[in-house]
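Please read through the structure below; I'll follow up with questions.
Of the protein chains in this complex, one is absent; all others appear in place.
== chain A ==
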Amino acid sequence: MSSIDTVGFAPQARLAQREANLLPLRVRGLELSCDGTPILRGLDLDLAPHGCTAIMGPNGAGKSLLLKILHGLIAPTSGRIEWGNQSPAQVTKRQALVFQKPVLLRRSVAANIDFVLKARGKPRQSRDALLDHVGLLHKARHPARRLSGGEAQRLALARALATEPEVLLLDEATASLDPASAQAIEAIVRDACASGIRVICVTHDIGQAKRLADDVVFLHGGCVAEHSPACDFFPEPQSSAARDYLNGRLVF
């Protein structure tokens, strides 16, 4: 796998631009209700401009919904989200979201990348470098929906990177993958992070969060129960919910 920086990406320049625009992220009093049932309850969150944040928490804590709200796919019931000095409507295009189950077009692997490059008005020359970066260049002509789970997720990640996002959002991107495939995804995410892309990932995989994250946001009951650096969170979680979660106990 080669680095995507070889195809004309300029991470440092983009990083400077990013700092002036999309980040830091500031969320205040975020609430979301579905059919009258509150899911997020007055959530506050501040994320620094750099690094990788893991959002963790038990099932039903609202992690995926929070990610979709941050991406602009779901409108919150109330609350404020500030991506730097940008309005929420402007941020979606500058982010990329990778879903747990990749939605691939009924086309070849290469055509899936070409589609995004064309939609964003970017030159197709970067396609092969992107596919090489995720280890799929040799399958460029294969039907995308014939790929294995790990390959499909790597293609989804390449497609996300093709948009040159300033923020990469991952919604349990390795949840259904074997360890080797998950590690391949992690390597790509680490590269993206190193190139200056801000990464926010939802994960249940404690090992993965330890390997990738600089800080951890632990959600419980629709609120942020804890937000601390990963080096503090894993050895000494402050909240009882996080302690129970990390010890494999059911969190109610």
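Methods note: contacts are C-beta pairs under 8 Å (C-beta built on N, C-alpha and C of every residue); 3 or more make two chains touch, one makes a residue touch a chain; residues count from 1.
By our rule, contacts and distances are computed from a predicted model.
For the chain of the complex excluded from view, the name given in UniProt is "Tungstate transport system permease protein" [choices: "Phenylacetate-CoA oxygenase subunit PaaI", "4Fe-4S dicluster domain-containing protein", "AzlD domain-containing protein" or "Tungstate transport system permease protein"]. Among the residues A:I39, A:C52 or A:V116, only A:V116 touches the chain that is left out of the figure. Considering the full assembly, A:L97 is the residue among A:L97, A:L136 or A:A225 that touches the omitted chain.
Touching residues on chain A toward the chain that is not drawn are 71, 73, 92-93, 96-97, 99, 103, 105-107, 115-116, 119, 143-146, 163.
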